[in-house]
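Apart from one protein chain that is not included, each protein chain of the complex appears where it belongs.
A, B and C label the chains in the order they appear, each numbered from 1.
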Amino acid sequence: MINEAEIRAAFPLLKRELHNTPIVYLDTAASSLQPQRVIDAMSHYYANSHANVHRGVYGTAEEATGLYEGARHAVGSLIGSKHPAQEIVFTKNTTESINLFVNSWGGTKLGPDDAVVISIMEHHANIVPWFVLQERIGFELRWIGVDGNGELMLDNLDELLTGAKVLSVTAMSNVLGTINPIAELAAAAHRHGAIIHVDGAQSVPHLPVDVDALDIDLMSFSSHKMLGPTGIGVLWARREILTAMPPFLTGGGMILDVRTDGFTPADGPSRFEAGTPPIAEAVGVAEAARYLKELGLDAVRDHEQALTAYALDRLFDAFGDELTVHGPRDVARRGGVISFTLGEVHAHDIAQILDSHAVCVRPGHHCAKPLMRHLGVPATARASFGVYNTTADADALVEGLRDAAKLFA
Amino acid sequence: MINEAEIRAAFPLLKRELHNTPIVYLDTAASSLQPQRVIDAMSHYYANSHANVHRGVYGTAEEATGLYEGARHAVGSLIGSKHPAQEIVFTKNTTESINLFVNSWGGTKLGPDDAVVISIMEHHANIVPWFVLQERIGFELRWIGVDGNGELMLDNLDELLTGAKVLSVTAMSNVLGTINPIAELAAAAHRHGAIIHVDGAQSVPHLPVDVDALDIDLMSFSSHKMLGPTGIGVLWARREILTAMPPFLTGGGMILDVRTDGFTPADGPSRFEAGTPPIAEAVGVAEAARYLKELGLDAVRDHEQALTAYALDRLFDAFGDELTVHGPRDVARRGGVISFTLGEVHAHDIAQILDSHAVCVRPGHHCAKPLMRHLGVPATARASFGVYNTTADADALVEGLRDAAKLFA
Amino acid sequence: MADLEELYREIILDHYRSPRNRGELASPPAHRTEGFNPLCGDEIVVTIDVLDGVLQDIKIAGQGCSISQSSASLMSGAVKGKSIPDVRSTIATFKTLMLSHESHLGDGDAEPEAVDLKSLGELAALQGVVKFPVRIKCATLGWNTLTQALDEAGA
Partner (left out) sequence: MADLEELYREIILDHYRSPRNRGELASPPAHRTEGFNPLCGDEIVVTIDVLDGVLQDIKIAGQGCSISQSSASLMSGAVKGKSIPDVRSTIATFKTLMLSHESHLGDGDAEPEAVDLKSLGELAALQGVVKFPVRIKCATLGWNTLTQALDEAGA
């Protein structure tokens, strides 16, 4: 169970006011807030242990190295990685993680006769890198469709996977909230001899995720969406897969040797971590992972699911047919991301009016333009919940929307 | 003039002790310490203004966007960029900046008949990415040599630049301390129709740098070496050059449009900033840039130059011929980076013994193996100064080294 | 919330609900240009008919928020039938109004100029946008598209 008062007290930004009204933060799908202990962990690191990692022998360099390597364990333990020291690569965000995977793995394993399967509901981060690689290599890119309920259309999955080498799909849509059946997709991919890469940007912060139980091969996610700092992301990959991947970014820290005629890359995650890594950020995301683990992802999920159910009820009660919510109505099949349109009011105007009520939602295409085209809307307003949100926040959303509806009546 | 007491009080890590002795931090070339105001700027950001940038209309999203875009101005102003909003790209470190430049610019502008000129004293970050691209494209990689004084051998520069499309060279060696004649190199490159990219990782934090006065085309540098946080780096590029470069990493935030059959990239720096950028880190590096500007890079340079002169004198007084210092003796031609070997004592052992005196130096190849091979040493110990160091720190280094010399006598 | 009322003035809501000069002119002979705001997905299609140095006709299509659509609608009324120099000067005046805030975020080169609000007529209703920096891009979308259309049409 989530203790609301305790949790809210842990997040300093919730004390913020906008237009003299306490902030109602409903944009966690874009970026979460950070608890004070995460902020403090980083400040403490800078003030006490900062040094560059890996090559120092003095006290603080050892501490920094221990904290940085230890962060792989904290993060790995959150997602059920059995060998975090060999499987957790730190990047700068989900987007870099996916670029790294696509270029390193895809760039060496894919040929012009191969196929890659993604879905229409992917974030641009899991679309554009494939386009760029496709231009170079020329494989076929196949799209899993989305049905009227906002769920993946899987009846032709076997067909799509025939001849495919990789399935890359999001675990939770950042627009629809849809929770995709990753275990099922992983089994299907493996049946066809393909590997599966999961975009976990929205799932890792909000659902219990166990990479072993799901039997997936790689997963990308971002610290800043899981109560951690900006500037760091994660690529988790099974050891066998990571070991076979060539470097992507290159420079210091990822080499065994450099001569004037070539270089030999290092083993393990450091092969993919060229240059000085985000050290303080690793300290921060480790603290965020510990915090999430203490809260328990089951409890986080329960809290957010109940809140989503409450919010959807209140919204439909208030606006009826004027309101269109994209994505599943069944809260067991969706996370706390509510994308909606309200009559003729444009998403941008909705967000502007809500801001005057200190309610923070995001308008736009949410970096998922293929999905928006499919939905036939140029933009939606999106309210998204974090563990620190309450039914009072959902009420504030409804009240703000009444104002918008009135202004544009 | 640098007020030593005031400056030292600004850096909380200097209150740290190692083995019950106040820390003597001499590893700024690897990573600098951060003043409290930089740490506070980031904590304050997280606690008050955090939101994802660029697409939000609510109060904190606007603040975060303003802070992030404003950081381009603060950083640009430090290096004399006239159009920071169009010229400053935020990356995760110098290494990513160089990878971005090499792949985006080099990947489209270089052909098998072209030549690229670098130097033997480059950091791996300015070597390995060229190797990787060379493998794909097949251009010629030419090396500027280093003379016995640790300076670039420029007599055959015209020959090296003939037919070259780019000269990529460090402004200050992270091993030798050598300050290279960038303005002269830029003029030579331009005379031959080549562009010049400068690795400013060691120069921007320690020397007055004006990209316009130097007449260079691109420069890469890291926040964590210039009193700023980890997790963010900078690529500065002249507008005309940046505008002509295609994207490197791709995903959200860097596109104009994405369809199921392709995408259109955005203009300006954001074309190169795929995914959620290091927002808090931009706030931090902006504060660091402002702090450096307030101190004045001339004053920083004077302080560090005087300290280097003092340290070299004390070291040679104490150890005479036992001591080998690599790089120029003339402190006007070098920065505060002192790489040395001491008799038969291995660099690793030197660093270990110094640690027991709380003196932090770095042993190893300093990510410059081609240079180490050229110098004929497997490793050096490196002491490097920051603005917060004093002659007392140099004295502590000498005392510690006496212990090392004694133990291994 | 005073600011919000300044943003959503009645005249703006009216132009959003009932946009003027809506549609597209046949092109050719008219010139057609699309404008696009990647951040929010707003689109404006401007078709113009220039003859004898005069903007004979203009039509606006596209979709987006109340600010982008009403601003384009207001613009169409303000420039239709005017000589090209007058059109360009109206654009410049309007952009100056918007820039009075944008200069804070821009390169810092441009000094904000005083704008003669009276000369803007109905357009002055858009001045409330200046207090909402992210919406300035919405308000100027149609205007930038028109500038591009004029440039492309060689007018």
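The rule is simple: contacts are C-beta pairs under 8 Å (C-beta built on N, C-alpha and C of every residue); 3 or more make two chains touch, one makes a residue touch a chain.
Since the model is a prediction, treat every value here as computed from it, not as a measurement.
Novice: Please provide the labels of all shown chains that the missing chain touches.
Specialist: A, B
Novice: For the chain left off this view, which of A:69, A:322 or A:399 is in contact with it?
Specialist: A:69
Novice: Pick out which of B:109, B:301, B:314 or B:348 touches the chain that's been left out of the picture.
Specialist: Per the contact definition at the top, the residue touching the missing chain is B:348.
Novice: Check the options A:84, A:106, A:200 or A:231 and report the residue that touches the missing chain.
Specialist: Per the contact definition at the top, the residue touching the missing chain is A:84.
Novice: Spell out the interface residues on chain A facing the chain that's missing from view.
Specialist: For chain A, the residues touching the absent chain are 54-57, 62, 65-66, 69-70, 73, 83-86, 255-257, 266.
Novice: Against the chain that's been left off, what residues of chain B make contact? List them.
Specialist: The missing chain touches chain B at positions 19, 346-349, 352-353, 356, 363-365, 369, 372, 378-379, 407-408.
Here is the rule we go by: only the chains that are shown with their structure count from here on.
Novice: Could you tell me which chain lies farthest from chain C when each chain's centre is the average position of its Cα atoms?
Specialist: Checked the centroid distances; the maximum from chain C is B.
Novice: Between chain A and chain C, tell me the centre distance in angstrom, where each centre is the average of that chain's C-alpha atoms.
Specialist: 37
Novice: Mind checking the centre-to-centre distance between chain A and chain B? Centres are C-alpha means, answer in whole Å.
Specialist: For chain A versus chain B, the centre distance works out to 31 Å.
Novice: When you check chain C against every other chain, which residues touch at least two of them?
Specialist: Each of 39-40, 132, 135 in chain C touches at least two other chains.
Novice: Mark out which residues of chain A touch at least two other chains, giving numbers and ranges.
Specialist: Answer for chain A, listing residues that touch two or more other chains: 19, 348, 352, 363-364, 369.
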